[in-house]
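Have a look at this one before I ask anything.
The complex is shown incomplete by one protein chain, all other protein chains being positioned as in the whole.
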Amino acid sequence: MKPPDTILGTNLVPAPGAVFSEAEEIAKLKDSLMKRIRRSAYVFRVDCGGCNGCEIEIFAAFSPIFDAERFGIKLVSSPRHADILLYTGSMTRSMRLPAIRSYHAAPDPKIVIGYGACGCTGGIFHDLYCVWGGAESVVPVDVYIPGCPPTPAATIYGFALALGLLEQKLKARHHKEGENEVVIPIRPLIPLRLRVALEREARRMSGYRQGRIVVDRFMSILGHEGANAPFAERMKAYLDEEGDPRLTEIFERLNDIVEGRPSGWTGQSSASSSTS
Amino acid sequence: MEAASSILLGVAQAALLFFAAPLVTGMARVIRAKFHNRRGPPLLQDYRDLVKLMARAEVIPGEASAVFRVTPYVFLVAMLLVAASIPGLVTGSPFGPAGDLIAVLYLFALARFFFALSGIDAGSIYGGLGASRETTLAVTNEPVMVLALFVVAARAGSTNLGAMSARVFAGPDPAVAATLAAMFAFAFAIFVEMGKVPLDFAEAETEVQEGPLIEYSGRSLALLKWGLHLKQVVAVALFLGIFFPLGASFSLAPVPLAFAAAVLLVKLIVVFLALAFVENTMARVRFMSSPRVTFVGLAAALLAFAFSLAGV
Amino acid sequence: MNDHVTIRRGQSHLDAIRLQYGAAIEDAEWQTENQVTVTVALASLPEVVETLYYGREGWLATIVANDERQLNGHYALYYILSMEGADRCFFVVRALVPAHKPEFPSVTPRVPAVVWGEREVRDMFGLEPVGLPDQRRLVLPDDWPDDLYPLRKGAMDYRTRPMPAAPAETYTFINEKTKTSTEVPLGPLHITSDEPAHFRLFVDGERIIDADYRLFYVHRGMEKLAETRMSYNEVNFLTDRICGICGFTHSFAYSSAVERALGIDVPERAQFIRSVAGEVERLHSNLLNVGLACHFIGFDSGFMQVFRVREKAMTIAEVLTGARKTYALTLVGGVRRDIHKAERLRILELVAELRRDVADILDILMSTANLEARTRGVGRLDPKIARDFSPSGAVVRGSGFARDTRTMHPYGAYANAPVVVHTEQGCDVLSRVLVRVEDVQNSLDIIEYLIDKMPEGPVLVEGFSYIPQRFAIGNTEAPRGDDIHWVMLGDNQKLYRWRCRAPTYANWPVLRYMFRDNSVADAPLIVASIDPCYSCCDRMTVVDVRKETTTVVPMKELERWGRERKDSPLA
Amino acid sequence: MFKLLREIVKTGDVTTRYPKKPFPISPNFRGRVEYDPLRCMACAACTIACPANALSMVTDPAAGKRTWMFNYGRCVVCARCEEVCPTEAIVLSGQFELAVRAKSDLMVTAEFSLVTCRQCDTPFAPKKEVDYAMALLERAGVNPHDLELRRVQYETCPECRRLNDFARLRETRLVSGLDAPAAALVADLVSHMAPLRSGAELEP
Partner (left out) sequence: MPTLLAASLLLYAFGGFGALVLRRAETAAISVGGLTAALAGALGVLAVWPVLLSGQTLLYSTPSLLPFGAFSVRIDALSAVMVIVISLVAAAAGLFSLSYLKGSIGIGGGAIAFFTNLFVASMVLVVIVDNAFFFVLAWELMTITSYFLVISELEEEAVHAGFLYFFIAHGFSMLIMIAFFLLTVQTGSLDFATYRAANPPAWLASIVFLLALFGFGAKAGMIPIHSWLPRAHPAAPSHASALMSGVMVKLGIYGIIRVGVDFLGAELAWWGWTLLVFGAVSAVLGSFYTLAERDIKRLLAYSTVENVGVILMATGIAMVGLATGQRLVAFVGFLAALYHILNHAMFKGLLFLGAGALLKGLSTRDMTLMGGLGKRMPRTAFLFLVGALCIAAIPPLNGFVSEWFAYQSFFITGYGPGFAGRLLGPLAAMALAITGAVTLSCFVATWGAIFGGEARSGRAKAARETPASMLIGMGVLALFCVGFGLGSPLVVRALGPAVAALSNSASLATADGLYVFPANPRFALVSPPLIAMLMLGLLALPVIVVGVFGADRSRHIVRRGAEAWDCGYQHTGQMAVSPTGGMEPLRFFFEGLYALHRFTVLFHRVAAAGLAGLTRFAARIEPLWDRLTVTLTVDAASGVGGRFQALEMGNLRVYTFYIFLALVVVLLAVAW
């Protein structure tokens, strides 16, 4: 099925003056362009109103670690020299005209890349009153490099893809619910209430990322019924192996919960009690 | 007076420098990358860039006149003529009718005239600023070149570059100091003329966005870039031709000529290597204080002149 | 409501203005121990602000306008001053503007620093600053309808997109010095600007006579977004994207503001982690700026070397937050990620490497032949002008003022951290670069200190109660200066008003003075020396003084013009 | 100058071999959003949490379907979805090679069937979500009879439940003294509290 417009962003009004499509012969010429610029591509950046994270990462892609110049890619200072136009940032109302101007200023045919979440679709700003959307709301885009911002490595990959050097990895996927498709709850052996309590405490202690890793680890040691040694020993062995005091601290808190000891956490902000 | 063969030689020399120019500048790019601790582009990248640009479409600014279109050709032709006239493959000047120091300097002026004019003509302010810088810098640089070369010309009793080259080649001159100082002054002036960091004013990317190049695209850009590459190579070759003629052939026989061509290329590469150290270890000079830098050249030229007057 | 607070900073200032203005002071209320909001009569607003600013060492943090018609039938203006002499605090002067007569006496003639704030207030709320000399738009695009004020409650949906009325920019640039000159446009798409902004340099040859600028190309309407589509915790991910470089300190400041308004006690460990992230950000941002400065003066080897080293700072950020940029680390109440052994060791290892590398690189830069010649005396910011306009960060520290909100109004884990506020007296680009260089070294010290002294305990508070209409200021020191966030909570887990002032917003107005009498070639360098962050200034708008009537052009015409690029419908 | 040269020689070529060799990333790196539709029950937690609206859901009552949609092009990789997903259907991987030529390749969609309300036959909740809730209850040791009662409750749309609650309230004469609008208001409140109550009931 065709996804509704809201998510694709096509419900957005294209910016006035937008270039909707290219002349047919220019589109044809694009193929020959690709061959020519495979080993020598001049890139002009058009920042249409992003947070400049993308700009810095583009710089980083040309810095010694990533060195995009080894593929013959070069940043140029005038759109007249460009083979590739790199649109970053959500297309703001004010940048519409400069963005269109730079498109017109570059010789045909040219490859337009929508760079970063904002350049692709408008990103987090996609529906604001001074935003038209992504680069596509103004110019026809050939390649999308998503990310917020794309890392320099992702940038290199995106360039390579645009130049036809690497294969595209991401494909559209559509899933249709199968017959009797069910979701099996995770960690079936641990009581739900305990699991929720452990997860909360781990999150409180160590945040979402490490908290989840820690609690997974904890529960897998806890839930490992078949093992010979008792849980406390297995836990100690694991903690000794890790040798991380912070991990030990969290494991102890979690163990407190397992053993029914009050954790000292009331579920209320301690601050609110002290201030009121 | 001019044998057809020597005109042919001049054309051959021009073609050699013409086709070697992207190699030499491409090498400079590789070295530059090495100064950044990065891999850098392939050695032949400049050829690739030029060939690609050659086939790209062009966008011509609405306000540009014919000058904008012809400039790449005029620029290249002026530089090729210099390339054909300077002593390089042979000890003399292959194409004598233009092998005069004043003629060569004014051929550079021809290139500069159109290069700067195209910058203004295209209508972009940055082209105009680049043009202004290009012509301004010449005002301090031209007298240095004239004076420095005159010192050598006075030794040779001729302003013909071939004769000057021959005089230097002939070996010890009583006025060693004068010749050395002149060499320094001229090297300095040539460096300024080449437009490399720290004196890359007219095409400074971060200041005037490549100056007059800003409006060029496609084939014209390729030709003009090629011309700029050639200008750098020709400038160095001019210096080498006068002050380091070693390896140049005395005859028009093919073997010595081939050897001379190889030696010339090696010399060019060595000079560009040395220049890489300068351009990659310095910041661009502030344009408004550039006279302080070019003054070094002027001082050296005056010194050379003083030595020459004193005969030392 | 917060009268439980016992240590009341700012009392001396309040007493002083009470003494001087008496009845004009209508109300005073402490939000936190060092934030006080004083309501004054609208008519005496300029005098009060002036007294506090020049008389009691106040510096302007920002101006907030708020549409409080639903709450009390008025618009409200908050002039937030950072009192940096004796009795340090945030002193907020509040004045109510009647809804039926949306105008207020401009403070700009007395305190120039507020000029942008007042222009923005007019753009976004339609409150007319009477007596404001600069009548042009600041934030809103040239072709924004004259009478549509985005931040007035109920004025428009946050998705409203009025049709453009002009096919070209109509902004008027003002040359204060001479009548005729060549104009050099710098941006919005200049090779040296990572972001769009338009500088109009009035030049004679290469010499800049005067400069004007049109910023807010990136105005997207974030403040409106935060009040509409997003819930208060989603705003954290928006504040990350205020700036691609120093987004974290914005989230930090935003979270602090909400936490202060709600009186949440954030776990100490969370504050340490936040501060580490803040310093990592300062590290890579300052390295970035030093690198770019090299680039702009044509010393690309230095640029590349600095960027090579900077990658290590980026790796620290990745280790710490999971991404090189736009960090998504904080939530209201704490942080989302912890530092465990692996992270700690990796960070310390990278910090040690950085310490060596940075020292080497700085050595190289300092020994580069003409680097100093290129930056000394360029882009001078006179201390007097600095005092008038309240810039922040390296810009003001390069002109001799030791302003740093980390020590001025400590937050996070900075109270005991070894923060060194380095100042230089040169007032030029070189001074600002040197300040940043010192900052880099100092950041490394602070990171090591924070990692070393990091306390145990939780990193996140959940389940606090959400109280509408409370408000507070969040302040953090970004690499470029102080971030000021002012938050008023609303109903339904959303914000009533969020105002963010990035340091660059405070630094832009002085740029004009820094440009003068320099050469065009130095312009990018001067711009870079304030380490601008264009997108930071997303949230404001301005309209033209010399109101040019905009005609509405049918959409079809504009589209045709877009395709054909001739016969402009407005020509 | 010599310091620079020394540093250059000392450091050597630092350029990564990527893309010839994989690029090393930190273990905590937030990369590509990996979605397992088999683990997804279309509960909408992620779409509510997503600050950028990269995730969204659309219900098509006519077809009895709900479509979950994810747009890589709008994703800001904040990992909120991963954090709020109760079934670990969304996980962020270390992948970063996301560029595409066609915009449609940025889309991941999944289509889920809806349960029709037992009373009014309107499709309203994803079948998998109801099944999941039942599975949780089952694991929590709820006896089969109660389970079946609960299922009946879960498979009734909120609107009908509200009406039911209202009817029940009327029966219990809780609102007998109220006029009709006020009674409706109370009924609303009660039905809104229902999910909260059912959540509490999960704990045995």
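Labels for the chains are A, B, C and D, by order of writing; each one numbers its residues from 1.
By our rule, contacts are C-beta pairs under 8 Å (C-beta built on N, C-alpha and C of every residue); 3 or more make two chains touch, one makes a residue touch a chain.
The model shown is predicted, which means the values in this text are computed figures rather than measured ones.
*Asks:* Any idea which chains on screen the missing one touches?
*Replies:* Counted over the whole complex, the chain not pictured touches A, B, C.
*Asks:* Using the touch definition from the top, which of B:67, B:269 or B:296 touches the missing chain?
*Replies:* Of the candidates B:67, B:269 or B:296, B:67 is in touch with the missing chain.
*Asks:* Pick from B:25, B:159 or B:179: which residue touches the chain that isn't shown?
*Replies:* Only one of B:25, B:159 or B:179 touches the chain omitted from view, namely B:159.
*Asks:* Which candidate, B:24, B:90 or B:129, sits in contact with the chain we can't see?
*Replies:* Reading the full complex, the residue touching the unseen chain is B:129.
*Asks:* List the chain A residues touching the unshown chain?
*Replies:* Its contact residues with the unshown chain are 26, 29, 32, 46, 78-80, 97-99, 101-102, 104-105, 107-108.
*Asks:* Could I get the residues of chain B that touch the absent chain, sorted low to high?
*Replies:* 1-2, 7, 10-11, 14-15, 18, 50-51, 54-67, 72-73, 76-78, 80-81, 84, 95-98, 100, 102-103, 105-107, 109-110, 112-113, 116-117, 119-126, 128-129, 131-133, 135-136, 138-143, 145-147, 150, 153-154, 157-160, 163, 209, 214-215, 218-219, 223, 226, 287-288, 290-291, 305, 309
*Asks:* Which parts of chain C are in contact with the chain that was left out?
*Replies:* Listed in rising order, the touching residues are 168-169, 180-190, 196, 198, 203-207.
Note that in this section only the chains that are shown with their structure count from here on.
*Asks:* Between chain B and chain D, tell me the centre distance in angstrom, where each centre is the average of that chain's C-alpha atoms.
*Replies:* So the centre of chain B lies 67 Å away from the centre of chain D.
*Asks:* If you average the CA atoms of chain A and of chain B, how far apart do the two points sit, in angstrom?
*Replies:* That gives a centre separation of 49 Å.
*Asks:* By the touch rule stated above, which residues of chain D touch at least two different other chains?
*Replies:* In chain D, the residues touching two or more other chains are 1, 4, 8, 11, 14-15, 28, 51-53, 76-79, 83.
*Asks:* Hey, what residues on chain C touch two or more of the other chains?
*Replies:* Where chain C meets two or more other chains at a single residue, that happens at 190-191, 229, 237-238, 241, 301-302, 304-305, 308, 322, 326, 336-337, 342, 368-369.
*Asks:* Of all residues in chain A, which touch chain B in the complex?
*Replies:* Touching chain B: residues 33, 36-37, 39-40, 42, 63-65, 67, 69-70, 72, 74, 76-78, 80-81, 83, 105-109 of chain A.
*Asks:* Write out the stretch or stretches of chain B touching chain A in their complex.
*Replies:* 33, 36-42, 45, 48-49, 51-53, 55-59, 205, 209-210, 213-218, 221
*Asks:* List the residues on chain B that touch chain C in their complex, please.
*Replies:* 32, 35-38, 125-126, 129, 132-133, 197-198, 200, 204-209, 280-289
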